[in-house]
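The structure appears below as structure tokens.
A single protein chain has been omitted; all remaining protein chains appear in their positions.
What follows is subunit A.
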């Protein structure tokens, strides 16, 4: 959202309702197994930009923290199908996959992002180097992917400390529900002058199967199971 002037009343309305919903029922990340030698505890800031005709058109999402991931461009732009409107040509060769439509929301985007971080899609990489490196790491022939990600996680922890954020590292910490202070008018809590920003913490990729999603209470349809 660039400014109040370019934002339609409809978009503001939709966003204020969403914000309220996200505050009362935050999206939980996937759970982690702290006993394994996993990469976890990262703090990744992202910026979601909403077009003035939201929710008819999708927002875009950009990581502000460096993220070395097959589906994140080096400038931080996230490449994920749910953030794209359906293409008109069904024969464009793209796999049928989840696309933006107005029943999607910030919640379903966040769930998709978590799923993507957990399981990179190497068939259409945004960062080819990261994709190749990731594949080699999965095959066990090269540990550089893990090294880079680990370093990013460490760097992000410093940023978390600087921002005064405690990164959750256990299942209990991760899945705590919280209720926001109640505002009568939830529009009050949107800062119109800045870009909308949802900071959310996400364990850095726990790409192995150890990650279990028991705590992922998906009371919302994540939109993933449509096919």
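Definition applied: a residue touches a chain if its C-beta (ideal position, glycine included) is under 8 Å from a C-beta of that chain, and two chains touch if they have at least 3 such contacts; residues count from 1.
The rule is short, and it goes like this: contacts and distances are computed from a predicted model.
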Absent chain [UniProt protein name; select from "LAQU0S12e03202g1_1", "ubiquitinyl hydrolase 1", "DNA replication complex GINS protein PSF3" or "General transcription and DNA repair factor IIH subunit TFB5"]: "ubiquitinyl hydrolase 1"
Option touching the unshown chain, where A:71, A:108, A:131 or A:152 are the choices: A:108
Contact partner of the left-out chain, one of A:17, A:143 or A:166: A:17
For subunit A, the residues touching the chain missing from this view: 8-11, 13-14, 17, 21, 53, 55-57, 85-88, 90-93, 96, 98-105, 108, 220-221, 223, 225-227
